[in-house]
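Of the protein chains in this complex, all but one are displayed in their positions.
On to chain A.
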Amino acid sequence: MLNYVLSRLLTFIPTFIGVTLISFAFIRVLPGDPIIVMAGERGLTKERYAELEAQFGFDRPIYTQFWEYLTGVMQGDLGNSFVTKRPVWDEFFTLFPATLELSACAMIFAVVLGLPAGVIAAVNRGKFFDRALMSTALIGYSMPIFWWALLLIIVFSGNLQWTPVSGRISLVYYFQDATGFMLIDSLASGQKGAFASAVSHLVLPTIVLGTIPLAVIARQTRSAMLEVLGEDYIRTARAKGLSPGRINGIHALRNALIPVITVIGLSVGTLLAGAILTETIFSWPGIGKWMVDSIFRRDYPVVQGGLLLIAVMVMVVNLTVDMLYGVINPKIRKR
């Protein structure tokens, strides 16, 4: 097991360098010049431009710039934002809890609904519930996020006035963010109604962000379950006189979890991509919105550093998923 982890960690290195390069290149191939953007409407003189160019190091060859970036990254230095002048690292971790909170809620939403839905659909294969669920999943999967978000906002925030449209909590509450997780902080603040407000702000973004993973997980669970239900050991379980709940929920599901865990792992990438859109729509102050804003500002260090951190996170999640396989099905550990 340890060897396996180490060998997997080794494969991280080339991937990591590749991701560093891509994140570095990505923002630079976009048209637009960060110095011009920073100067804004007023514009600036040739001399001032050259001065700033030298200050940011844009006058040096591109490979020198990359080398400096890479050595910085290796030492844990992602540079400072052009705009706020604060270290990218600090900004990232100030905003990250908001994204993590939203993504975690979306993932919990997707798993808690998707797993049982997939299991029930598989057990009732071909019946009404199965058909209805699979068509709904297909719609959910192919629905454009922004359209879905607008629809929910119009119905639940507009017509019904049940949920707020944007932000993480109502402005009447104010407290120090101890953890950065609004659900925890609002509870800890002890202010009446703060937690409820935080929850109501979370509901729509969670649904919007969780819809695609939900559809993917439900479909994957169903097909994995269908495969497993035909296996000999399920017949053995039935020959033992076990209840259908035990057979489906324990004997079959445990085996079906492997492919499901895989899509859950892959969904983390989708989720972070979806978070960018969702956060923008709901003015959710997380790294998604931060990245979008920074792209518009051509804030090179933020965009390249943020991308890199997101990519590393996805890699860590994938590694964790690989480890989980062996825990769930020991047969896989043997390989």
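The criterion applied here is as follows: a residue touches a chain if its C-beta (ideal position, glycine included) is under 8 Å from a C-beta of that chain, and two chains touch if they have at least 3 such contacts; residues count from 1.
The rule is simple: contacts and distances are computed from a predicted model.
Asker: From the names "Polyketide antibiotic transporter", "Cytochrome P450", "Carbon-monoxide dehydrogenase medium subunit" or "Dipeptide transport system ATP-binding protein", which one matches the UniProt record for the unseen chain?
Answerer: Result for the unshown chain: "Dipeptide transport system ATP-binding protein".
Asker: Which of these, A:48, A:131 or A:238, touches the one chain of the complex that we don't see?
Answerer: Missing-chain contact among the listed residues: A:238.
Asker: Which candidate, A:201, A:219 or A:251, sits in contact with the chain we can't see?
Answerer: A:251
Asker: Since one chain has been left out of the picture, which residues of chain A touch it in the full complex?
Answerer: Answer for chain A: residues 231-233, 235-243, 246, 251, 254-255, 328-331, 334 touch the chain left out.
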